[in-house]
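The other protein chains are all here in position, but one chain of the complex has been omitted.
By letter and in written order, the chains are A and B; residue numbering begins at 1 in each of them.
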Amino acid sequence: MIPNEPPITADLVDAHGIKPDEYQKILDLIGREPSFTELGIFSAMWNEHCSYKSSKRWLKTLPTTGPRVIQGPGENAGVVDIGDGQAVVFKMESHNHPSYIEPYQGAATGVGGILRDIFTMGARPIAAMNALRFGAPEHEKTRHLVSGVVAGVGGYGNSFGVPTVGGEVEFDARYNGNILVNAFAAGLADADKIFYSEAKGVGLPVVYLGAKTGRDGVGGATMASAEFGDDIDQKRPTVQVGDPFTEKRLLDACLELMQTGAVIAIQDMGAAGLTCSAVEMGAKGNLGIELDLDCVPVREENMTAYEMMLSESQERMLMVLHPEKESEARAVFEKWELDFATVGKTTDDLKFRVIWHGTEVANLPIKELGDEAPEYDRPWKVPARPVDEIELVGEHPGIADALLQMIGSPALSSRRWVYEQYDTLIQGNSLQTPGGDAGVVRVDGHPTKALAFSSDVTPRYCEADPFEGGKQAVAECWRNLTATGAEPLAATDNLNFGNPEKRQIMGQLVMAIKGIGEACEALDFPIVSGNVSLYNETNGVGILPTPTIAGVGLIPDHAQMARIGFAAEDQPILLAGALPNWGSHLGQSLYARKFFDRADGAPPPVDLEFERTVGDFVRTLIREGHVGACHDCSDGGLAIALAEMALAGNMGATIHDLDSTDASRAARFFGEDQARYVLTLNAPAGSPAFEVILKRAFDLGIHMSQIGTTGGQSLKLGEARAISLGELRTAHEGWFPTFMAAE
Amino acid sequence: MQCAVIAFPGSNRDRDMIAAVTKIAGKPPHVVWHKDSELPQADVIILPGGFSYGDYLRSGAIAARSPMMKEVARAAERGVSILGVCNGFQILTEAGLLPGTLMRNASLKFVCRTIELEVVNAATRFTGLYRPGQIIRNPVAHHDGNYFVDDDTLARIEGNEQVAFRYANGTNPNGSRHDIAGVLNARKNVLGMMPHPEDLIEPAHGGTDGRPLFEALLETVAA
Partner (left out) sequence: MKAQIKVTLKKGVLDPQGQAIEGALKSLGFEGVDSVRQGKVFDIELGETDPMQARNMLNQMCQKLLANTVIEDYTVALSE
């Protein structure tokens, strides 16, 4: 079509990641050879990231609706009703590969992208979280990546002005070549003022807003074909650079613009920016879109249509506006010193047409670009079930030494080094910051309401048994929200896996989604948004299957909210939800890994019905004001939960001897059985109020009884030697800063 | 008390500050956009925290050269109370209204945590409701809070009781000279401080140690 375009060859098609049968589908669809620009557009729309072609079939099986769900998957973010005419808007998304290439900018633009997803819908961001997974601590790149990613997350979020209230940081050699950066954001909006991407009305202006377009992120595919001549270096795909200053202005300008009533539809430009956003707006609204690229604000010279359509420059938006309000809209953007340009219009021909230098360089059926994307039912294999029980042969280290070593290990040590680089307080509404079960932020303007946020997954469980691991990720997120007194409302899933063309990897994905679905169903915890990141492999080694679940819960009155720190002396400590033997499951436990080098066995099973019964009861107790402190048992089991409660409250505790042999004590204190909460009661042990609570638990079939008492300045676990809080704190706080100091 | 909060592009603790002032003074402040040509009549002018102009070039440097800051300088000359918090402090030093400068934290990292402050000079319109030597808590959240000033000026501001707050009990989070956390001008009507009193004014914040600073300003104006 245009002279300077390279001819379409099999190599070029391949370099765009389009398979021969997919290319045939393109030929059938448009009845001719695509132009180079069109090939780029197809590669963007039909890649895994945009089309979910490997996962769509299975994602459809997830529960996505509920009485509070206003908007499920398919928009920029999910929307959930929180009463009083308000809604919480949230999503989690990965930025894995860019963060490995350039950790600071990769993580920063990941945060920027997810924030944009939230305010695109008309919500002001109020909280962020980050689930980060790095390679083994001893791997040569790990420190560099940790340092850059954490600084990038902070650099963008802090400057933008959103509190980072939670997240995860984990290390495992399986992430050596593929780190994971999963960024979550939530915002608050009026339930009747949510903005969507569906265009409405023919002949209306399509308006480009925000930063200018450069060659950022263009053309991994074009690089692979060497037909560009001598200027190849200048066309080398450039890393996207985030500009939180522009993003903050874009937020302020968008929210101001939305109040004018000018906005009909809005879509942020994320991956394959202009292409994806324009096609989605048109396809959803059953309209065509015509773009004139000569109107697009650019910051580089001689950009081709191909480059402009695939640019991933950050901090940009596309809108359809009411024409009579266009000048009002322009004034808002000029006030905030942002670009504003009418770049096209909606049409009634269901075509996606792109004009460049007066020539039509793309003319494609808009619906099919999205809807007719290839969808695969990839072959998959049910993973072998591991043996249920494992027996740890050899000498146990003793409870006190084991606790100190575990709480000072890479897996369980304090993440203070990380979260102190994040602004956890900005906006003045943070009630619980990182270090507890969930981050809690009060709802600005409401006297009592607050929202809780938690992000969870245990990849080693998912590796051993993806179905149980998927269930456990949902259950743990639900449990963490519950432990603050929140009612879990809904969740977002960020599914990180290896190469789906391998049957066992596809099997992990399928089984994890099945597990997630079953747990979400049983816990009334629908998935309202999400993201899939596949092909996380280096040299044929895939990451641990990592379906991150991030959930949101509602606290009606934050005066009745639980925290993890022991709150008062002489309070009875109870374990709720355990089997009568307190804890037993050491398969896939951190204890077995650390002291016996055993990574086998089944993960602890999750009984969803029981999970719900226990959680609902614990939440009721918190809301009734009976609970002094509450913490769920997860990684590292009961002993770690108790230690974290003691450190957070700066108060010791004495715990009964829960069994009689080293091996059985290890299972009691370090087993990772699910559905368990440690809580302290305000009612003194043995008092009538105390007995009534135990009776209520018994009547519900929940095993709950006293395992110890708070008080003092040391933690004594049964017969083991008492550990002073100072010694415990030194162990807990020491590892991370020491590790990073060697950078 | 009529208060004005000045917002620059990139300010982000302006909302925290507006909320705090509204809660304590009982009415919302004027919010002044940096491009507005006139500064409304106000008893107290507040420059809030954030990353004005992205903190590009140097923290506060570009905001300090905005037209509105000329108005702020004139107000300072007239004796109006001016409070700069965090980025506001950085802007005041860049604008020459306070001595010294805020360099990158000694750790080279952004730091957000609660620190302890000693009230060094309790005889000012900002600090009058604290006791001299009182230790209070306050959160910090900054990347460039490392207060630097040359020896002569340091001796002068110490001698002239221009140090309002010092980080106490080994909690200096950024390497500031003499643990300085808050500085006054010679006339003591301009205060810049890195910690955020506006984020610790109600029990839900986990404390109210920041509140007396605003209450003191209120009282001075009422008197």
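The criterion applied here is as follows: a contact is a pair of C-beta atoms (placed from the backbone, for glycine too) under 8 Å apart; a residue touches a chain by one contact, two chains touch by 3 or more.
Please read all numbers here as calculations on a predicted model, not as lab measurements.
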TODO: Please identify which of the visible chains the hidden chain touches across the whole complex.
DONE: A, B
Task: Touching residue (missing chain; options A:93, A:117, A:198 or A:243) - done: A:243
- [ ] Among A:14, A:48 or A:102, single out the residue that touches the unshown chain.
- [x] A:102
Task: Given A:256, A:300 or A:326, the one touching the chain that is not displayed - done: A:300
Task: Footprint left on chain A by the chain that the document does not show - done: 101-102, 105, 211, 214-216, 234, 238-241, 243, 245-246, 299-300, 313-314, 337
TODO: Tell me where the left-out chain touches chain B, residue by residue.
DONE: 53-54, 56-57, 62, 65-66
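Simple rule for what comes next: only the chains that are shown with their structure count from here on.
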Open item on the list: Give the list of chain B residues in touch with chain A in this complex.
Closed with: 9-10, 12-13, 15-16, 19-20, 50-51, 53-56, 109-113, 139, 141, 143, 196, 198-199, 204-205
Open item on the list: Touching residues of chain A toward chain B in the complex: what are they?
Closed with: 151, 154-155, 158-161, 243-246, 248-249, 336-337, 419-428, 431, 442, 444, 558
